[in-house]
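Here's the structure, in structure tokens; my notes come after.
Left out: one protein chain. Kept in place: all the others.
Order of writing sets the chain letters: A, B and C. Residues in each chain are counted from 1.
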Amino acid sequence: MIAVLKEGTTVQQRDNLCEWFKSMGLEVHLSEGQFQTILGIIGDTSRVDIGLLESLSIIESVKRISEPFKNANRKFHTNDSVLDINGVKIGGGNFQIIAGPCSVESRDQIITIANQVKASGAAILRGGAFKPRTSPYDFQGLHAAGIDLLLEVKRQTGMPIVTEIMNVNDLDLFEEIDIIQVGARNMQNFDLLKELGKTKKNILLKRGLANTLKELLMSAEYIMAGGNENIILCERGIRTYETYTRNTLDLSAVPMLHELTHLPVIVDPSHATGICRLVEPMALAAVAAGADGVMIEVHNDPEHALCDGAQSLTPEQFDRVAKKVARIREVIVS
Amino acid sequence: MIAVLKEGTTVQQRDNLCEWFKSMGLEVHLSEGQFQTILGIIGDTSRVDIGLLESLSIIESVKRISEPFKNANRKFHTNDSVLDINGVKIGGGNFQIIAGPCSVESRDQIITIANQVKASGAAILRGGAFKPRTSPYDFQGLHAAGIDLLLEVKRQTGMPIVTEIMNVNDLDLFEEIDIIQVGARNMQNFDLLKELGKTKKNILLKRGLANTLKELLMSAEYIMAGGNENIILCERGIRTYETYTRNTLDLSAVPMLHELTHLPVIVDPSHATGICRLVEPMALAAVAAGADGVMIEVHNDPEHALCDGAQSLTPEQFDRVAKKVARIREVIVS
Amino acid sequence: MIAVLKEGTTVQQRDNLCEWFKSMGLEVHLSEGQFQTILGIIGDTSRVDIGLLESLSIIESVKRISEPFKNANRKFHTNDSVLDINGVKIGGGNFQIIAGPCSVESRDQIITIANQVKASGAAILRGGAFKPRTSPYDFQGLHAAGIDLLLEVKRQTGMPIVTEIMNVNDLDLFEEIDIIQVGARNMQNFDLLKELGKTKKNILLKRGLANTLKELLMSAEYIMAGGNENIILCERGIRTYETYTRNTLDLSAVPMLHELTHLPVIVDPSHATGICRLVEPMALAAVAAGADGVMIEVHNDPEHALCDGAQSLTPEQFDRVAKKVARIREVIVS
Partner (left out) sequence: MIAVLKEGTTVQQRDNLCEWFKSMGLEVHLSEGQFQTILGIIGDTSRVDIGLLESLSIIESVKRISEPFKNANRKFHTNDSVLDINGVKIGGGNFQIIAGPCSVESRDQIITIANQVKASGAAILRGGAFKPRTSPYDFQGLHAAGIDLLLEVKRQTGMPIVTEIMNVNDLDLFEEIDIIQVGARNMQNFDLLKELGKTKKNILLKRGLANTLKELLMSAEYIMAGGNENIILCERGIRTYETYTRNTLDLSAVPMLHELTHLPVIVDPSHATGICRLVEPMALAAVAAGADGVMIEVHNDPEHALCDGAQSLTPEQFDRVAKKVARIREVIVS
């Protein structure tokens, strides 16, 4: 961490500040120029509150050199984390396709789709029971009944299940769910993250609509600080001024996150683009960029999808994508 | 609402779609060109799920003409809403200054500041007991003890209190709090909004970091759909690529929201800029833009602020700002 | 095009407006509801000035249904455009790698790199002679001497050359240059675009830092309206709030542009990310997304690159990327 002192700072003030850093177990190196004094603060600075530091009257600016996340940091955990999702591995060279409908709508729907996507190579089933919708007047999901249908399909197909939580009070309902998804809008719902940190559940943490990679990793850090290291990160598009696509899929997040953290990183091309015709090219691009998995929406009857149908593939389209994904993956790992 | 049909749509398909709209009580007008058929759908379209419509294979594009929010809509509620906060009115020509520290830290701190800002003209006291922090290692607030201190100050000074809720399970603690703040990160925590909609509490709803005005109004709609119309909207800066300021304060949101909705609109220049030197000019600009109030952070000892000190004013600085605010307000209402 | 009339518009005003549209050869369809009148305007609306329309006092809102670009529009030119760059084809199934240094620095440098990238499979050589730099104090390129060196390498290697123009007055210098690049900062330098429209040169048009795909296509339209249809579009990253990467590479632009236009679309992963370690994954992702080419910076001595060295590959790294690019391309076209 670098702190630049304002002109006019007294020696006494400077020394007090240096003492404060030293009391936190940090080393301080001084660079004094004619106009500026620069402090180089070395050690574990993740616990230094940068807001507090900036508020001091003798400080001109503060910049972090090392990252404020620690448990998620690749530097302190060199090897890739590998998650074992009820027998299905992800991360560290293990690639998986997650597929399923946006929302669970009926027993028929979810069982049919599950069998279809499994046959095409999906290892994990997705399906929403609690749906975050911008409008209170739109369909909000089947809630507990949706969870029950997902668990029934799990028993029938053996596929692990991923589904979204929106309220910490629903946690009991997720006991047999294999991966709990934290959606983009809840990425900084810190109370929810803390509660999930107390469990040992697998967490799929989606990047927020306008959150930086650093903030995504700090949200992972909230969960990990509680003792739960079973986290998959998910890039799902960020908000920009472009309007042809719903969001802008930031695929450079994949190699960048792999550099910054040991956690697995997957990509959701369906929500990112919001357009079913773009799901194939962006799924393939995600694999080529090195993602540890892709999550794709599939619907057996898009004409009547209750939610987000515009971005869902038919099972036939998904089958074609899954085959190409496998071939791109072969090139990448070779 | 306008729906453009794809070339090749059959008359039967078109008529089915028109019937579906009519079954929802809507009128449909057809414009048939050589290459395109356009449907004009007229009536209360706020309950039409645009995602569902876009997913139909015969639809090329759908555009809303009228807004998807209803209770918050100025069109259906022409007069300004005026909230009565324990005797302090806001909205409809009533302007208020909200002031106080970022976080409640101690009895001394909060009582001292409360008396100072009251003397300078602030009508409502702010202070955080639950603090959303990006890092799990930063100070998170005094929680219930902080609420207790706020209520003690309320009894002593008579000032209504605004403080942030982060978890729906803490709602009981807010029983005597006058205004419950929903922070930017929770603007789309829909389960929290629904619960607040069941109460009659005054809600200060802050615009999310990267949310549109339409989304802000849809979040207000979540609360209003539950029966609670006591909402104050707050512009607090949005995320852009500019890095000199923490966020970019979008002051055109003030007159734009006044056009779209009858709810009061206030501005938080402290969080928007993150720099105490910018608080005065941006507070004055907010008043000039027509805001119904401003919310300003004040700290009696910025050197030791535990949180966000870099953006807090001293009581002396605040006093100067409050006086100028009053003079600008005079010009605006004259 | 849809125009919504304000409440209170008289029949006379409405009819005048309809007559005006009809005088431009357009058809008008009326939808009258209780509260709103909607006009559906059908025909070639690309010449209707939407700004003028919005300024009329009887207009509530105007929305385009069809795109404002015409020559670049896929709808009126179904087949992919194929450009023949001095014998090297691009577009319509023809994929090319463009490679070379950021700046031309010396005869030795540019000849060495040209031979190396040619051996690895690059068909076209890039190299900057005029460099747009944010700071007036940074290296600005060798100018005419740089162009001369590029042409010398062209004679030696037979590789077509792409290099950037910054000033319309330099056009004569580009007579033997095969592809004239219009950089991101000049994407809306309309006078430059008009001049290029009068030539028959191949133009590489880069998307601006914060420009939409529609604006990119309108800039292509400027060139095409002058009679020059030899345009390659280039996605090179857009500006967002993310700071780990220099820009955010928007790969969904590739399939989206392919849908909207018949022009070839390439991707520049070097400028987009600004980090050499991300060039390989993003180049592969671009190919997987369906790009017609990639443009990659290569430097034989990154330690002493005068410009943008942080994003340049060594020839050895480039060779590895080029081989993987070819293998991904095989999967995509199969």
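Points to keep in mind about this one:
Following the convention adopted for this analysis, contacts are C-beta pairs under 8 Å (C-beta built on N, C-alpha and C of every residue); 3 or more make two chains touch, one makes a residue touch a chain.
Just so you know, these numbers come straight off a predicted model, no measurement behind them.
Which of C:133, C:200 or C:320 touches the hidden chain is settled by the complete complex: it is C:133. Note on the undisplayed chain: of the listed residues A:2, A:111 or A:326, the one touching it is A:2. In the full complex, subunit C contacts the hidden chain through residues 46-47, 49, 51-52, 54-57, 68, 132-139, 166-169, 185-186, 188-191, 194, 209-211, 215, 218, 221-222, 225, 239, 302-303, 305-310, 312. Residues 210, 212-214, 238, 240-245, 248-256, 259-260, 272-273, 277-278, 281-282, 284-290, 324, 327-328, 331-332, 334 are the ones on subunit B that touch the missing chain. Residues of subunit A in contact with the chain left out of this view: 2, 4, 27, 29-36, 38, 40, 42-43, 61, 63, 65-66, 210, 239-241, 243.
Quick note on the criterion: only the chains that are shown with their structure count from here on.
A rotation of 180° superposes the C-alpha trace of subunit A on that of subunit B, rounded to the nearest 5.
Centre-to-centre separation of subunit A and subunit C, using mean CA positions: 31 Å. With each centre defined as the average position of its C-alpha atoms, the distance from subunit B to subunit C rounds to 39 Å. Within subunit B, contacts with two or more other chains are made by residues 210, 239.
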